[in-house]
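Once you've had a glance at the structure underneath, I'll fire off some questions.
In this view, the complex is presented without one of its protein chains, the others remaining in place.
Now for chain A:
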Amino acid sequence: MSDAMAQFRDAFFEEATELADGMEATLLGMDLAAVEVEDLHTLFRAAHSIKGNAATFGFPEVAAFTHKLESTLEPVRQGTRAMTPDLRELMLQGVDLIRSHLHHARRGEALPAKEQQVQEALVARLQEDPASAPPAPPPPPGQAPVRSVAMQGGRGFSIRFEAPADSFRRGINLERLFRDLAKLGTLQIWPDLTRTPKVEDMDPEDCHLAWDIRLETAHPQIDVDDIFEFVAEGDNLRIQPLSPEGAVPSLGEILQTEAGVSPADIREALSQQKRLGELLVDMGKVKPEAVNKALDQQQKKRNQAEASTVRVATEKIDRLVNLVGELVITQAMLAQASQQSNTMLGEEQMSAALLQLDRQTRELQERVMGIRMVPVEMVFSRFPRMVHELGKQLGKDVELVMEGQATELDKTFIEMLVDPLTHLVRNAVDHGMEDKEERLKTGKPAMGTIALRASSRGGHIHIEVKDDGKGLNRDRIYQKALDRGLLQPGARPSDEELNLLIFEPGFSTVEQVSDLSGRGVGMDVVKQNVRALGGRIEVESQPGRGTLIRLVLPLTLAILDGLTVRVADETYVFPLASVLESFQTKGDDVQTVKGDREVISLRGEFIPVVRLQSLLAVGAGQSAAADRTLLVLVESEGRRAAMAVDELLGQQQVVIKSLETHYRRVEGISGATILGDGRVALILDVPGLMRLEAGAAAVGA
């Protein structure tokens, strides 16, 4: 396959996957009692596009299967077949199969026999409804090529052409097409009569002909496209280049050219081919379970290999390459300017080049960082389906609400978060959520809600899984912790400490571990992975109201928009996201309450004033004039505070370096950064500062 083709194929797979995701989302979002016609059109269009593109890019199996879904959707869209819950399930299965098709096609594999069976069963069920598509015609009898011309060296195209049904009625001369094709090179043609309906069903004016064509030619594809100009309708014509000269042809290809075996026969033979595992099982050399295990293992390795690469859009790379090119020019400018640095001209050149360098460096940094950042959507997108399936299996009505899908995370984080989040969501549905009856009994709506939120706050990323279920059972956790020896008898843990125990290895308060949550990983995988990312877990639970589990992750590899301030002789950075405003106080704006706590009244609200000098213990004694205080108003988790600083230095983007890796965790500080002059500035953790201040207040009180 040529590079260009490979590139288009990647684009095809990406687009098809998106379309499949879109189909799933639409299916899940449908209210079956009042189906929106537009949703049906959306589904249909998605199926249609996948089919068309798959055919175009040479994935006939994907196209054929998607065609089945499309033709099932056609009467639904026309209003002659209802979108029933059953049909929705079938369509969802169909979406899965499309994904599976894509997955295998991408690796150049055929669909595994098991899924082939699933597909057959599904197609059969889709056609049970009399209003749906007519059954496919019986498999083709073997056909000999009509015409075979001796082989010539060189490249060419493999063409599949299905004549439009209205070809005759449009006065199209099909014979002419072949004559024109023959002018381009050597032709081999195999007719495919499988599309021809039974005589009694046939409209003699409809055209049902299709051909597999092998054209050896030195002409470019555009010449071939041109011949088919009036008959190509997107999905009825597939033109693929033959393997390039020098490449070893496949056995099938040789048999086609030398022995005249039809492409359809080769496809069929390949689909009957047994895989190594099956052969070994048949020979009695190995147990089926062992084969499955080996296949799982292989899949895991494959996934790992896939996960260690980042897919980057070509344009991103192009931009980087351009930037590097610009940098080289700037470097040359600087070199030249430095030779004439004593002249006016040299100086001017120098400052212009430096300005340019500044811009380019910033852009380069942003873009290089950007390569690794992916939206959290990539993890979230799997959950609507999962929650839907789980709810169905458990007989619970669950709605999933997602927020902040666009929040960007380092790719490493995304991968490490898949397992923990899957587990948390699964747990929330399985254990957190009560049964329908129980919910109604306690006066809750029958439909439970699970919220999945991502947000970026104060240099941390928060990912929350919240349910409105029964909440954690404190007594049960306590008892279990005693049994497991996680707590000493007589211990009095705080609620928070107790709640966190659910993340200990081997901890489960559900007596009968259900087959859903009991599989493989436990809650401890959540703790392990989050800790590995340098994050922490917070649990809030209210009996009868629900549980909120928050993963607080650092932004080790992120850039932060910061407000740099001076406090005594030190420079600190406020995450701009938590800064609301800054202002200078006048006279007695700041009032003292309870002896030594200061507050400021701002638009009718009393906001605590935090003196950073004393809280951070820097520059004691150099306090600024008491009547003129510079305050930075910050907000975090719904609370506000006014931080007293000595000077505002400016706004800039800073690269966050983890303090924990290089030193240790410090309360009130989320990380460090290196300033333009090479000095280190600490990045303030606003909620941490508030906690610190609250602690100081408690001690002081």
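Keep this in mind: contacts are C-beta pairs under 8 Å (C-beta built on N, C-alpha and C of every residue); 3 or more make two chains touch, one makes a residue touch a chain; residues count from 1.
Throughout what follows, contacts and distances are computed from a predicted model.
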Omitted chain (choose from "Monovalent cation/H+ antiporter subunit G", "Exporter of polyketide antibiotics", "Response regulator" or "Carbohydrate ABC transporter substrate-binding protein (CUT1 family)") - UniProt protein name: "Response regulator"
From A:Asp166, A:Asp419 or A:Glu504, residue that would touch the chain that is not displayed: A:Asp166
Touch with the omitted chain, as defined above, among A:Glu229, A:Glu289 or A:Asp677: A:Glu229
Hidden partner chain, residues of chain A it touches: 166, 168-173, 176, 180, 227, 229-230
